[in-house]
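Questions regarding the structure given below will be posed in turn.
A single protein chain has been omitted from the complex, and every remaining protein chain is retained in its original position.
Up next, chain A:
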Amino acid sequence: MIDMTRYAGQTAGTLLNRLLDDSVSRHLGIKLDTPLTRVMISLIALAAVVAGYRLVFGIGAASNLNDQWPWGLWIGFDVLGGVAMAAGAFMIAGAVYILNWQKYKCIARASILNAFFGYLLAAISITLDVGRSLVIWHPLVMWQINSIMFIVALHLVLYLSTLATESSPMVLEKLGWQRALDGVHRIMVGAVMFGVALSLLHQSSLGANYLIVPGKLSPLWYNKHLPYQFLASALMMGFSMVSFETILTGKVFKHSVPFDVIKGLARGIMIVGSFYLVFKLFELVQGPGLMAPFDGSLEGGMWLLEMTVGVVLPLLLLALPSVRRNRNKLFAVDILVIFGVLFNRLNVCIFGVARYNTAFGGDYFPSAMEWILTLGMIAFAVLGFKLCAKYLNLFPEPH
């Protein structure tokens, strides 16, 4: 290891040395110089170029968005999807710190960090998606409490800070700043409750954004309970994402979490998923009718895809005891749910409004730059997580 005191002076060097000490994760055997890391770094570099281009030349130059299609891939995937992927943190944090379910403590740090990157991804993307990125802070001081977007903006900032607070002990204990660590521990339970409230609101308010467009969003998705559907699907996604990430890190890093934990998460998917399925079917019957998705239209097909991949198939698989007992099969179920909920967000943001938008002559398919930025964002989150796994005590051993 390089001794940083030689380059950065005594004080800063010692801190850097402590931060860059990877002995905490030696047992995980994380290698940084891998082909995948190189691919991710190139993607991030490309995305940075795109971000610069977008800032200099405007959104019209970088994306295929237009007056009929004001929101596209960046909102649909990065923001709506990224936030949904981060839903696991508040549930795990709540389970550990409020319900006192200690068996989940071993995955708390990882799932909170995972959420932190999910939200960071959403925050960076929306900063680039708004046309006047430099004044994106306006809603924080120019309150407009009729606006769901104002609520979203406020929550995004507050929750990002909450996640940072919840994650900070990992860094503080490495630096050996005991007083700060004590301070964070003292407010931890309060912070967790704050995070739970913010998450419940934030997940649902992304759906509430669409309450104002009854005439634009297809009735397959539009109903007055859309915020609660967003919340329910985000919970399902949260369980799957935490389970996915736990099994994945168990595979690629030399580290293993008790199967009991993964089984508990699967039970979560089953409970929330069953509720969500009934909820979706209920709203379908109440709204456009049970047969509406089968009319052969693109919207109908996308609805069926989202529900089959993300809800029906996972629930059927989870009904089999052989699946529930097998790590790899549960891994597959997690992936299905993640894709299903991502489809749902893209459906609401893009496919659900397509009929209305194209009726006015608008056409949209994400531009190369939109894809690159989105891919770069994913790479950024994955690489960031990996770096944290290497340098921070992300997976405390279960006692």
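The rule we apply is simple: a contact is a pair of C-beta atoms (placed from the backbone, for glycine too) under 8 Å apart; a residue touches a chain by one contact, two chains touch by 3 or more; residues count from 1.
As a convention for this text, contacts and distances are computed from a predicted model.
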One chain isn't displayed here; going by UniProt, is it "Multisubunit Na+/H+ antiporter, MnhB subunit", "Amino acid ABC transporter permease", "Hydrogenase" or "Sulfate adenylyltransferase subunit 2"? "Hydrogenase"
Taking the full complex into account, find the residue in A:Phe150, A:Trp177, A:Phe279 or A:Trp371 that is in contact with the omitted chain. A:Phe150
Chain not shown: contacting residue from A:Pro214, A:Pro258 or A:Gly289: A:Pro214
Only one of A:His138, A:Arg267 or A:Arg325 touches the unshown chain, namely A:His138
Per the whole complex, from A:Val24, A:Leu43, A:Leu65 or A:Val272 the residue touching the absent chain is A:Leu65
In chain A, positions touching the absent partner: 55-61, 65-68, 70-71, 94, 98-100, 126, 129-133, 135-136, 138-139, 142-153, 182, 185-187, 189-190, 192-194, 196-197, 200-201, 204-205, 208-209, 211-216, 224, 227, 353, 360-361
